[in-house]
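Handing you a structure now.
Note that this complex is displayed minus one protein chain, with the remaining chains in position.
Let's look at chain A:
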Amino acid sequence: MSTTRANASPDQIVVSDALKIYGGSGSSAQVTALSHVDLTVDRGQFVSIIGPSGCGKSTLLRLIAGLETADSGDVSVFGADPDQACAAKMIGFVPQVPALLPWLSVVGNVTLPSKVNRRADALRRTLPGHVHRDPADPRALLAKIGLGDALDRLPHQLSGGMQQRVAIARAFAIQADVLLMDEPFSALDEFTREAIQLQLLELWEQMRTTVVFVTHSVSEAVVLSDRVVVMSARPGRIEAVVDIDLPRPRRQGLLESAAMHEYEDLIRGKLQTAWASGPVAR
């Protein structure tokens, strides 16, 4: 596979005309998870993907993460194909559950990614899409996200919210070019969730990483994102793209502002259209 492609920009993540079908060809249990999906994410943007469950959000994220390959169409991550991007550790993945190693301390969990695949650094330098940043100090990172006094604790001694913050710090620690987050806050209670959202924003504003963030919460999408991608199901496709033109840094006060509610209503409207337009109404 060639490194550079016709539609591959070194400053964008591009998904073009992606098709993903689960289940063997011809079998009756086929699911078209994604169909004709086009998505462009500019470097430094915070983009959320929202949609009803089963609409292919995770599948889309896994395509970008190189965990799955599209049946047709093209995916490029800052000019490289996902495989190469992973090999160069340009991608930080945050799954829905914290996925920490229970035998490692908080610091141990955050530093582990830098200890595996050591060849990545050399490869990174050869890729035009990689922007070099000095390695982040894991302790400082953890302090920033409010875990400064839990550095040596084991995961089972942390609350769910703290565990998920460790997972986020772990993804930031490798100075990846893009962070892919799959509903990372969906298991948290409302208060924890709002606190973590703001911490994530703060960290992101300092690190200026590109983020693709899957969520099923409209307000979460609006608070966090520069751009919200609304998907609809069966087959999974992109219904609408809404740019969120709210000032940054976004702080607590924003949550009650009228502008934010307008965006929320707009996106809820789009989601309803997406819901209604699905061939199988549930």
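By definition in this document, a contact is a pair of C-beta atoms (placed from the backbone, for glycine too) under 8 Å apart; a residue touches a chain by one contact, two chains touch by 3 or more; residues count from 1.
FYI, contacts and distances are computed from a predicted model.
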* Asked: The complex has one chain missing from view, so what does its UniProt entry call it, picking from "Isoquinoline 1-oxidoreductase beta subunit", "Sarcosine oxidase subunit delta", "ABC transporter permease" or "Xanthine dehydrogenase molybdenum-binding subunit"?
  -> "ABC transporter permease"
* To do: For the chain that's not shown, point to the residue among A:Cys86, A:Leu201 or A:Ile244 touching it.
  => A:Cys86
* Structure fact -> Considering the complete complex, of A:Leu19, A:Ala187, A:Leu246 or A:Leu266, the missing chain is touched by A:Ala187
* Which one, A:Ile174, A:Ile244 or A:Ile267, makes contact with the chain that was left out? -> A:Ile174
* Structure fact -> Omitted-chain footprint on chain A covers residues 22, 62, 65-68, 86-87, 89, 91-104, 112-113, 115-117, 120, 154-157, 159-160, 170, 174, 180, 186-189
